[in-house]
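Only a single protein chain was left out; the remaining protein chains are all shown in position.
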């Protein structure tokens, strides 16, 4: 699945703070990950409110981010979020930071998240209701989201 | 002028990020100042867009903040901003962080800002158009805002 | 007690991160408070390791900071910390951020901290052993530290 195939359902406008901006006038790269977190929480809450996130947590195992253009404080930044893969104990998000005004893609990031039994402190299978909720939200079948190979 | 006398004209809803929250589940105190900055910029832009902020900058000389109650990530936080004093080369802001849902005041902060000639790198008189714009926005006379003694 | 009367016993060199620096090339003001926290923790650990900080916590009630000169990323910043007042349920810290190379004072901050019963969730008296440890560390009598009026 390439990024151009994505039909994004979840978009979150985000606030850029003056303290996020570095001496070049660019939003510091580390800030993207705080903003991706914000969008990720919003996504999970919207898609899978039913999942018992007290018993099952999610932890980030890997991020892979391309920085394509700098973000300025005057940008109207939005974070797009989609689940692009469902595995056994993990799932993969694609997130993109886009300036609404110019339409420019500033950064894209693939994040692997692992379901985690917070009591036993070890990875667990993704709950079926969560998988179903993601499929329904993304408008994909389970086969499609499990088959993704990138 | 006591805080209860304030009729707040400028309110900015702000986003709390997961990375803002500390091990106690409270928004870290240092984050307030980034949020106050955000609200301050919004205030200055709205009130005094005409002022040539390239020639005249403002720097923070003093902050005095009371932390009254912790902010949680689920709070709907808003920052209220008002100018409560106009001096010769400085002015004073009162800012408050309030949870919209509960109405609880979480933090209040008085900030002294100094007008600054960015080329000459020294403090300068507040421009008259700025003072007039603030008075018009706050619904106060120049005498009222200059006379404030706290 | 004026700042010049202070004989500082506790000094902590701190690291400035690139993400701490704003578009003017200055360390963002909000960062001072994270650095003051770091120095404060170090101070409390060094001075009063015996105090049971699990039962008795400390929360910040007020900060009052003067920003005197900008911090640059090349500065060798140190935070000086001293207790300048012991009250019944609160104590006051003076902290200063100084560039070791130039000796310039960049920022000074007075912080009021309140002892807090973490179980009962309400302010409590400062433990006597804590007061004694502070007096011993600062080289002052209890009368001197309790009498401070600013």
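In this document, chain identifiers A, B and C correspond to the written order of the chains, with residue numbering beginning at 1 in each.
Throughout what follows, a contact is a pair of C-beta atoms (placed from the backbone, for glycine too) under 8 Å apart; a residue touches a chain by one contact, two chains touch by 3 or more.
Not measured: the values here are computed from a predicted model.
Seen from chain A, the chain kept out of the figure touches residues 28-31, 33-34, 37, 59-67.
Across the interface with the omitted chain, chain C contributes residues 14-15, 17-19, 34-35, 37-38, 41. Chain B residues in contact with the hidden partner, per the touch definition given at the top, are 18-19, 21-25, 28, 30-31, 73.
FYI, only the chains that are shown with their structure count from here on.
If you average the Cα atoms of chain A and of chain B, the two centres end up 33 Å apart. Chain geometry summary: the mean Cα position of chain B and that of chain C are 25 Å apart. In chain B, the residues that touch at least two other chains are 33-34, 37.
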